[in-house]
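A quick write-up on the structure given underneath.
For this view, one protein chain was removed and the others were kept in their places.
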Amino acid sequence: MISDSSMPYSAPTLAPGADDDQLLHVSLGPQHPSTHGVFRMNVVLDGETVVSLKPVFGYLHRNHEKIAEGVTYLSSMPYTDRLDYICPLSNNWAYAHAVEKLAGIEVPERAEYMRVILAELTRLINHTAFMGFILGDMGAWGSALMYAFRERELILDLFEDLTGARMMANFMRFGGCRNDLPAGWAEKCSVLVDDYGPFLDEMEKFLVGNEILLARCQDVGQLPKETLINGGITGPMLRAAGVNYDIRKAEPYGIYERFSFRIPLGDKGDCYDRIMIRFLEMRESLKILRQALDQLPEGEYVNPKAKIRGFKPPVGEAYARIEGPKGELGFHLISDGTVNPYRYRVRPPSFINLTLLEDMCLGLDLADVVIILGSIDIVLGEVDR
Amino acid sequence: MNLFAAISTEPALWSPEWLPRLPQRLVEMLLGFLGAPEWLVSIAGFLVAAGTVVGVFLGGFALLSLIERKTLARIQNRIGPNRAGWFGILQPVADGIKMLTKEDIVPAKAEKFLHLLAPILIVVPAILALGVIPYGREWTPVSLELGLLFFFAVGSLTELSVFIAGWASGSKFPMLGAMRAISQMVSYELPLIISALGVVMVSGTLSLPLIVEQQGGFHLGFIPAWNLFTPWGFFAGILFFICSIAEANRCPFDLPEGESEIVAGHMTEYSGFKYALFFMGEYLGLFAISALGITLFLGGWQAPLPGLGFLPSWIWFFGKLAIVIFMFLWIRGTYPRVRIDQLMRFAWLCMIPMALLTLPAAGIWTILNRDGHGFLAWAITVPLLLIPCVIVTVIFNRRLASANRTYRFAE
Amino acid sequence: MKTGKPTRWVLPGLGLFQGLAVTGKNMVQSFYKKERMTTVQYPEERAPISPNFRNFPFLVYDKDPKAGLRCTACSICEKECPPQCIYIVLDRDENGKSLKRPKVFDIDLSVCMNCGICSEVCPFDSIYMDGEYELSTDDRFGGLLFGLDRLSKSAEYHMKLRPEQASEVMARRKADEEKKAAAAAAKLAKAKADAEAKKAEAEAKAAEGKGEDA
Partner (left out) sequence: MIPLLILSPLILLAAIGAVWMARPVHAALMLALTLALVAVLYLALGAEFIGLVQFAVYVGAVAVLIVFSLLITRPGDEAEEIERRPRSLVTGLLCTLPVMAVLAYTAASGSNIKLIPWQPKLSIAELGEVLFTSHAPAVLALAVLLTAVLIGAALFAREPDKTQDDSSEK
């Protein structure tokens, strides 16, 4: 826990081991309806206010990085789908981006456009599902979730037509994509992008003015900018506090310079701002999708010279990062010239955004802890790897 | 031969108005025919009347558990249970069998007897309260002279049973749930009773059938003279509706069993039929509180339009009950949960003062109307009630403005 | 809480009523608007699967399931498969020469994550991803271990399952056949040509021989 003078309040932090019989030790256990998967928090409550909160995770650890050292570069591509299983295609792109940087493979135009379209569609899925989950945590179980999942289904159908599987896409290859867009896919996608605007208006009418949501989310889980930056927080959580840091603009990768889009910034950084920032980001993604679909060129979907089997990148090291829906998703690869990587490291945004959970929750209620965890938007596949 | 006497004095056996009392009259005639003593006949008749009330509302409970899932499903663009029976009609039966066959686990640290007592103590007051509501012109199972007082006396027993459920389960989450439930119920009982006081002050009696009779007749030909269409009545009716949501632990205020925070509140350690009893208690409580709301503000079994006298009166009661319960379901499908301290602040700082305000308004209304100054009554009560609303709007907007968020866009 | 000057006046309950309006609209429209109701009554109606949908792999054989199997047991897919769920044993005749045919080809479907890498790396177009998804069995261990008999399916099935992919594969194979046939024919022709040339020389030599002794 990062304790520095800039803390907004000095809630009594429980010294480890000091116990008072009036305190209530509650374990929001791995098997709990609102912890987004197997994640446990040992919360010490004084009445209803949180005195100390120790996160416990690792229940979903699948040894992803050690397995990657044992299999070929191509074979660990399907495993990247399982990292953040809400947005598999942006994980694929991050991994392919890292290997291309390592081996110096260029990507043809059409593949770059396809990657941008798929990444922005994944961002839409993630933020829409986020709205559903945060409302579920707050108690409106079902309504917002079902509306979000109805729209998500339409996008997943598009992914199934293109990549063959709704979620486990395994679609990117080093130097482009696995197969070309089937006939009529681009038209279906632009129809979906046009219908998404009205859906977002409906969701905003449903959520933004809702007094209960205002009361529950405003000034909850607020941290000053310095603490967020010190904690290494990236993504919508950081931008909600007003820090202008989006990798698509800070270090443009792929062909993001060609599209004109803006980065929404909040001013207080509490749960309400995080929800609003995600709404505005969805609007920006729609703009990018519209431009990318209009400029989609013809041509090869993969670099013909890229080898599929026995791909041996040169000895060396590369770190490539993309702006995933949850934050900066980075892959650090060290290659010793053989078929399998020497070291394969994932920079998981959910895991790093989770480290400041206790700082946000001190002094608040048990009900707020659940919403703050929801507003960080973690996926346990990425937290535990 | 009192058999024929029974027929000649009262209206025809099969008249629709008397349909709800049919089982009772049949049993009385049968026993009378068999020559049973007078007190036995009255007791048997009374028991059968109580039986019809329990039967109707248990059937209503089963139906409501299905209708709730169907309406929530429709709100969420789903279809809802349609596998058990035709259009899911047998779903309540399936749930009932499931609840009966599930193993009934009692935690080791629980106090056995109290653990068993709690669900019973939740269902009993709800059924008692249902016995005193006038469902039709001829059908008030128990027409007490202190009907309203009886309703609130019995209604307050549920807090005790929620505590027993929370305490007897022995583990942490039920304790938290019980703490929340009691503080919520205690602080929302007050505005509930105060807003009901307005009606008592206007109609001058505590007996529910009389209250409904006084809401008969029509203003200007087609506006029914229900309490809801008077300034103070509209105000008190809305407060009553909000408090009944909190009293029945329904959606925006369903803190005690907030599943995303403390799993299932005081019901966590229950399984099998005891868990079903809790649900029955909750739904019957919902029926009771909305039935009372209809009796006090929506004119119980009074017909909404003048020309509809020929239909039996209890149809209107159950029609209004369906509408009010649909409002509960609609709200359940829409709103997230309120936090515990906001719930308390809302009750003590907003609901109780507003409820206290309806009392003088109702008082002025009755006095002025009794002296015939109808227009003056409106002229005084409407501004009297609207001023605090304006004040609340100003405060709310000022606070909203300070909490307003400006979102910059970096290029 | 410092209180600022409100720019836009809002009725306190307005947000709540908007929420009700949205859910109400959804509820009413779910009765007549089709795109709101996305659920399908599964056992009776089935949602159509897209042509690209890939589930577990299957082996393709041309005409005869035993002889026409395209797979030559090169076991590249066995090496490339990420979860290592393919097991191949090469078929050898009695004196140990490989018959270029798998004797055993097992895929453990409970391990396979239908990623499709085996179909990508297969040089002989013999393994493709199936579209059949109703494979649940109650037998925990052997039930999902598919052997050669359950895996191999005809080329016509592949054509029915994925018309454009199958036709592309058929075209490519036909082209290879012709090329091979052409090459064989060319080799044959060359061999015949050499033979004739040799014969012609032989006759010429014979003719000279006859010429001299005549």
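Remarks
When the chains are written out, they are named A, B and C in that same order, and each has its own residue count from 1.
Criterion: contacts are C-beta pairs under 8 Å (C-beta built on N, C-alpha and C of every residue); 3 or more make two chains touch, one makes a residue touch a chain.
In this text, all values refer to a predicted model and were calculated from it rather than measured experimentally.
Note that of B:49, B:64, B:129 or B:179, the residue touching the chain absent from this view is B:179. The residue touching the chain not shown here, chosen from B:36, B:79 or B:114, is B:114. When the omitted chain is restored, the residue from B:159, B:213, B:247 or B:282 that touches it is B:159. For the chain missing from the display, the contacting residue among B:38, B:104 or B:145 is B:145, taking the whole complex into account.
Interface residues of subunit B with the unshown chain, by the touch rule above, are 114, 144-146, 149-150, 152-157, 159-160, 163-164, 166-167, 175, 178-179, 182-183, 186, 189, 204, 206.
Going forward, only the chains that are shown with their structure count from here on.
Contact tally for A-B versus B-C: the pair with more C-beta pairs in contact is A-B. One finds 32 Å separating the Cα centroids of subunit A and subunit C. Between subunit A and subunit B the centroid-to-centroid distance comes to 45 Å (mean Cα coordinates, whole Å). Chain centres here are Cα averages; for subunit B and subunit C they lie 62 Å apart.
Among the residues of subunit B, those touching two or more other chains are numbered 75-78, 333-335, 400, 403.
Residues of subunit A in contact with at least two other chains: 143, 147, 150, 210, 212-214. Against subunit A, the residues of subunit C that register as touching in their complex are 10, 12-16, 18-19, 21-23, 26, 36, 38, 49-54, 76, 80-82, 113-117, 120-121, 129.
The touching residues of subunit B, counted against subunit A in their complex, run 72, 75-78, 172-173, 175-176, 251-252, 254, 258-263, 333-342, 400, 403, 405-411. Considering their complex, residues 71-72, 74-79, 143, 147, 150, 153, 157, 160-165, 168, 170, 178-179, 182, 202, 205-214, 308-309 of subunit A touch subunit C.
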